[in-house]
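Every protein chain of the complex appears in place save one, which is left out.
Should a chain be cited, it is by its letter among A, B and C, assigned in written order, with residues numbered from 1 in that chain.
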Amino acid sequence: MSEWLTDLWDGIRTTLIGMRITWRHLFTRSVTLQYPTERWTLPPRSRMRLFMKYEDCIGCGQCVRACPVHCIYIKADRRPADAAPIWAADGTPIKLDVKLFDIDMSLCCYCNLCTYPCPTHCLYMTTEHEFATEDLGKHYYRFAKTDAQFLTTNPKAAAGAVAVAAPGAPQKPEVAG
Amino acid sequence: MASPTQATGGFGWQIEDLDTDEMILNMGPQHPSTHGVLRLELRTDGEVVKAARPHIGYLHRCFEKHAENVDYPGVIPYTDRLDYVASMGNSLGYALAVEKLMGIEVAPYVQTIRVLMAELQRIASHAVAIGTYGMDMGAFTPFLHLLRDREKILDLFEWTSGARLLYNYNWIGGVSYDLPDGFARACRDFLDEFERITHPELMDLLIGNKIFVKRTAEIGVLPIEVGIAYDLTGPNLRGSGASYDLRKDEPYCGYETYDFQVCSGQGRYGPVGSCFERNWVRALEMAESVKIVRQALDRIEKMEHTPVQEKCPKRVKPPKGEVYFRTEAPRGQLGFYVVADGAGVNPYRVRVKSPCFTAMGVFHVLAKGMLIADVVALIGSLDIVLGEIDR
Amino acid sequence: MDFAALHARLAARFGDKLVAVSAEALNPWIVVAPEAIVEVAAAAKDDAAFAFDNLMNLSAVDYPKENPPRIEIVYHLFSYQLRHTLVLKVHVPREQPVVPTVEGVWPAANWHEREVFDLFGVTFTGHSDLRRILLPDDWQGHPLRKDWVDPDFYNGLHVKPPTQMAERVAAGEPLGVGPFDQTPTNRHVE
Partner (left out) sequence: MDLVYQLATQLYPAFATWPAWLTVTIAVLISGGILMTLVALGPIVYVYAERKISAFMQDRLGPMRVGPYGLLQTIADTIKLLLKEAIFPRDVEKSLFVLGPCLVVTGAFLALVVLPLGSRLQVVDLNVGLLFVVAASSLSTVGLIMAGWASNNKYSLFGAMRSAAQIVSYEIPEILALLTVVMIVGSLSLQQIVWSQAGGIQNWMLFRYFPLMHVAFAVFCLAGLAECNRTPFDIPEAESELVAGFHTEYSGFFFAMFFMAEYTEMFVISVVASVLFLGGWHAPVPAWQQIGPVGLGPAWLVAKAWALILVMMWLRWTLPRLRVDQLMHVAWKVLLPVALGLTVVIGGLLVIPATRDGFPWDPFCFPITLAAIAVPLLRAAFAARRWQARRDAELAR
């Protein structure tokens, strides 16, 4: 009998406590963010979409090896010896003519392993995340440009000792987009 | 409750004559409460489950075959996708295994960051575990309250590592990014609000609730010997009273320097080892993790900040050999058995012993004689994630 | 008890059955003859000096290039009372690997052995219900062997991924979004 009573009393007491809590939450502010109108800004490090600055790419293929899902494809061949020397933004000379640099974002697993080994930091992840498309083909990004304006003067030599990005921690350049 | 078939027949017939024929009920791959893609083949007589046979493999993504075709750092994004609810723990386990193989000792600052991140991930993972368990019982509100607070942890993770669920944060020999400045203050705000409001509310609203207690406190009782024999680990074993926790007994990453209690089931509302106890241990562990994170934050402020990728080798090529390293993931002991042949860049063999795999192994033992509603409670209390079971 | 004492005690009881030992590895192991594994396991569990009541992990590794090419079944044991670990190994030929099951000693082995059977093809004699655990029941072959080749189709479904976007572009299809010098702004924002 007593066990029946304590069961009954516990049942009522805990139900009332529970109801008090849900009642209290009726008056606290809701946390929903109504997406298309209210929008939250992603922190700068968030890894959303890959972008590659074609002018700085020296075609080394480090990112192709680092990618665990093999979704970066490069085709580059040697620049003819007599062509004008060109440099990347941070002063490394570009010896290869990158014919094709494609990233298949539909395969990419957004792990950001490819941006670290890149010597000229031309490949980095931007915070742009609303690139859903109806056709998978539109996720296949082709970064190779035919009309690229390469730097014909060595920026390192011209501006004296340009502080090259510290080799250790890969500070990601702030994204223009 | 004597099951109907044992009742005596009277009138001289045997009880078998009254036996109703059994029904095979498929709690199929798409079922709202199987925590993922799991098929349970239940032989039921009315509501009572006579025999249960789990079928897994629906989410098998050949992790171990992938691990043989990718280089050592490339495996980390794959380990994140094992137990996708607590992916910080998986990559930490794999990274420590390879570091032990290569003999790398990471700087104390990085170790503290790893402990901080692992414990935050434990709070987030237990929040999902307890929340979905409440939802299986029908209480929908605690689940959303816990998810609301889990979002705050995910914001912290996104702020540091860049991703909200699959972080690829723990690397072999270090972490991918240093903590952003202002992280400590935001983390402390979260901890204060969690300890002051969310945790007590969860205790009152769900765990203290009499209906929840009645639904879970007498079923699925798992004695310790059966737990050890079937290799249950983590909260599933500690719910049965064992106080074995890898963070205390085989400390890694400097866990021995933090003071926290190992919580185990005390049998408050029913026999020790019942479904309630396992869930109760998870609730207590969330509070313990908050303490650890606080200590880690205090240490980080006093410690000198060494660069986080100092010990990251340019090319990870461990010497020939093999190692089996266990870490205390939120769901139990997550073991990585890494075999290196010393020649190639890719690991020769990576075997993951996932805690949910063995937890599911004991399911058919506990499920006999249960009602269907209890089968759902049992799955919820074992807190399984199918990504880790099927690998 | 450290590894040397464990090994000495085991060698005393099963001298000839222990084929090889490696003491200097990170987790030192003992190789046991396949037919003796059940007794060694039972001894490891019941002997008070060992008390290995927990099978942490049972996995298999395929060594096709070693001389005699073999599959290794690895048993990682742990004792909750004495807090020490031990690794046992069994070498089985790659053609018809057969190992007696240790499910009687540690019930946890049930699912591990089913997985090794499923992915490596090692049949465990005396196992209570040896079925494929991860792969569909009518799958041919054992994927985790080193000489495994992905079949193209399984019941009409693609196993190998269909032609990737890159191959189609290489074949000349006009696919993909062209070069853009600036990160394209979010389409929904404006």
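In the analysis below, a contact is a pair of C-beta atoms (placed from the backbone, for glycine too) under 8 Å apart; a residue touches a chain by one contact, two chains touch by 3 or more.
Just so it is clear, the model here is predicted, and its values are computed rather than measured.
Note that the undisplayed chain, when the full complex is considered, contacts A, B.
In the complete complex, the hidden chain is touched by one of B:R39, B:K65, B:K214 or B:K248, namely B:K214.
Residue-wise, the contact with the chain that is not shown comes from A:T22, picked out of A:T6, A:T22, A:T133 or A:Q149. Only one of B:P73, B:G89 or B:G134 touches the chain withheld from this view, namely B:G134. The set of chain A residues touching the chain not shown comprises 4, 8, 15, 18-32, 34. Within chain B, the residues in touch with the undisplayed chain are 1, 23, 25, 31-33, 47, 134-141, 144-145, 148, 189, 205-206, 209, 211-212, 214-215, 371-374, 376.
Operating definition for what follows: only the chains that are shown with their structure count from here on.
The chain pair with more C-beta contacts between its two chains, of B-C and A-C, is B-C.
Chain centres here are Cα averages; for chain A and chain B they lie 29 Å apart.
One inter-chain figure worth recording: chain A and chain C are separated by 35 Å, centre to centre, where each centre is the mean of the chain's CA atoms. Not a single residue position of chain B touches two or more of the other chains. In chain A, there is no position where the chain touches two or more neighbouring chains simultaneously.
Considering their complex, residues 164-166, 169, 175-179, 181-189 of chain C touch chain A. Looking at the complex, you find that chain A touches chain C at residues 36, 39, 49, 51, 53-54, 73, 102, 104, 106-107, 126, 128-131, 136-145, 175-177.
Interface of chain C with chain B (complex): residues 25-27, 53-57, 59, 61-62, 74, 76, 80, 83, 87, 106-108, 110-111, 119, 132-136, 143-144, 148.
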